Each structure stands twice: as C-alpha cells, then as structure tokens.
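Structure incoming, see below.
Every protein chain of the complex appears in place save one, which is left out.
Right after this comes chain A.
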Amino acid sequence: DDKLLTEPLSHPDFFSVKELFTLKDLFDARVHLGHKKGCRHRFMEPYIFGCRLDQDIIDLDQTMQHLQLALNFTAHVAYRGGIILFVSRRRQFCHLIESTARACGEYAHTRYWQGGLLTNAHVQFGPGVRLPDLLVFLNTLNNVFEPHVAIRDAAKMSIPTVGVVDTNCNPCLITYPIPGNDDSPAAMELYCKLFRMTIVRAKDKRRQSEAIEELR
C-alpha cells in the first residue's frame, strides 16, 4: 500500500501527461487568444506573449509547461482517490462541464456558489463531510467579472487549486494556474477532454496497480 503511493512520486511524469496535447492542438483550439489590452490584469503580464491589434496573445510555451504541471498534479490526486471538484460560472459551458465531471466519476459545481460551502461545510451538509481535495477552475471569474469566491475559500481551507486564467483574471491564489483562453467553446472542449483523459488514466492506473499488488 505504501509502495502504491510512493512509487508515482518518484517519476517526473508518471502518467505521461505530455502525450495528451501538442502545441498545435492548443493553437487550433484558440487557447492563445486573450482579451483586449484594456482588460489586461497586471499579474498576467508575465504570461502574455504579445499584443496584436490591441488583442493579447498568451505565450503557448509557458501554457504548455503550466498545463503539464497541472495535469500531472490532477492525475496524482485522482490516483490517490482524491475528490476533484470542477468549478465554473459560465452558463454556456455549464452542461459540458457537468457531463465531463459525471463521465470521470468526479464532482462539479457550475451553479450559484452559496457562501459557506467550503468554510461552513459541517453546518451545511452535516457532520463528517469530506471536502474536495482539488478544485479545478475552468473559469476563474464569475458572472460579474470578479474572482470566484471559491478561490479564496479553497486558499482558506488549504485545498490546492488548478485554474485556467485568462488575461483578465487574477492568478494569485491559484496553486497551478494555466494561462489560456476560457471564452471560446473549442478551448473549453479541449480542456474538458484533457482533464477527463488524465483522470480516467490515473484511475485506471490505480486499479491496475492494486490488481497487481493483490496478485502478489
């Protein structure tokens, strides 16, 4: 059991997450497109490649690195049987994200976030609830273009976060930010596909390793 948990941590890319996407995939899904120069957030400047005709272009090399780290982390969390909660507040993609979460066997919250969900969980749900071990933000902003409350709450409850940050978002409190476009349907479908594939892979690997251990 100990070996099951420590073995993946010794490899840098145990779940071979790098094979899931290429730069061309990201480009085709229009991940590099950001918002206009006026919407730019101060802390997103390191991730921006440049600006063309007032529209910001996100640096896809950095995105690749961040995406690889984030997917690796999600895979490890899924391997150890952690609860992953997909959060977004975009009505367009609400259905897509919920279906993705259901397909993975994980959880989603794309609706109105009630204040005490994470911080007051024992009162809201009942004693003995297990909080999510990872929050994945596919849209960091809520409907009023402000940072989602869950980022702050997760930081308060020491829950790691993975989030797709666009050029108008604040990447500060997110543990594994992924600079990228969060507005076009193609980009969102790509992210959902990637997360679904990593989680499914990680869970399969876990089941295989457990089967092998039992056979011994």
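Just so it is clear, a residue touches a chain if its C-beta (ideal position, glycine included) is under 8 Å from a C-beta of that chain, and two chains touch if they have at least 3 such contacts; residues count from 1.
One rule holds for everything that comes next: contacts and distances are computed from a predicted model.
Participant: Which one, "MOCS2B", "3-dehydrosphinganine reductase", "Proteasome subunit beta" or "Small ribosomal subunit protein uS9m", is the UniProt name for the chain you do not see?
Facilitator: Hidden chain identified via UniProt as "Small ribosomal subunit protein uS9m".
Participant: Pick out which of A:Leu33, A:Leu71, A:Ala101 or A:Val165 touches the chain that's been left out of the picture.
Facilitator: The missing chain is touched by A:Ala101.
Participant: Determine which one of A:Pro132, A:Gly163 or A:Pro177 touches the chain that has been left out.
Facilitator: A:Pro132
Participant: Touching residues of chain A against the unshown chain: what are they?
Facilitator: 81, 83, 85, 95, 98-99, 101-102, 105-109, 111, 114, 117, 124-126, 128-130, 132
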